[in-house]
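Only a single protein chain was left out; the remaining protein chains are all shown in position.
Up next, chain A:
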């Protein structure tokens, strides 16, 4: 089959690789119909996530048609499914309490040591990501092997086209969980750093959950425009002193909850961020966290901090004093996708949530490398790239 493979930093290419096959009883094979490039794929592209090997097939946002099933799969050939990017067994302690991204069993044993050494515990398997999370072949390909197909994928009714539901795989539940983690109350002002896909979906979700005001912070004019079209007020951090503006826009209280939808490759002007850029370039696992640092200073006393943005290593000069002294609550984590699928599919069906506005480009799988390059270099206008294996160039 054809698949997008990682070859090195900022070097991906579409290659011919082995077709997947059923290995375990609960497996299914999915023929991909639509798959997207995620902002977190750019962390892999930039080589800042450890444990990615040449030849790895990327892609963790995908959907398609069931073409083969193992004896214990509950799927049927021909069904259309969206597959969660988190691989979860559904039967361990963590899955039983809906902490699906903490699944004990989906990360192969021999891959768990690195995560255990770095974080104290290994996390669940993820599709198309680092070998820290299993090294599973991803969905930017013609076919993918999906483990635990009896508990992961959600079957999509025929009347909903791919583009309406594709983002159930990751970014919609991720934006939703980000808002849920911010514990939004009706009178709240919520500030969201980063108007990429997750930030935009977090804005949408926060408004659905009843926030009285959502303020979006970015520096790309088109992305800020999208945020405004969803109902957010916007701040361009290149034009405005963010801290001062947030204090004024929240009546001098500070914002009630903050969401860092930027993560480890934050832009920023402060001297510590420039140092972090240098440290990250030499590969010592330093995360740039300037958005998060700013958010922690901006949030009100006793406020809430939600971190959907991806971090992978250590952070220097973290304002822990502000977290403790201001009495902040912090919630974060890889998304427990399976927990949200039914609820969010229902909200797509009844029109509460529409995510199709995000898609800026559609490309054949063969042009995936071009998609990565442009998504990286033209972030203002390339807001979301959907790859279609069957599409004519």
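One rule holds in what follows: a residue touches a chain if its C-beta (ideal position, glycine included) is under 8 Å from a C-beta of that chain, and two chains touch if they have at least 3 such contacts; residues count from 1.
As a convention for this text, contacts and distances are computed from a predicted model.
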UniProt protein name of the chain not shown, from "Pyruvate synthase subunit PorA", "Putative membrane protein", "Peptide/nickel transport system permease protein" or "U32 family peptidase": "Putative membrane protein"
Option from A:4, A:89 or A:298 whose C-beta touches the chain left out: A:89
Omitted-chain contact residue, chosen from A:105, A:306, A:338 or A:379: A:105
Residue among A:51, A:64, A:84 or A:125 touching the omitted chain: A:125
Chain not shown, touching residues in chain A: 17-21, 23-26, 72, 89-93, 96, 104-113, 125, 134-137, 145, 147-148
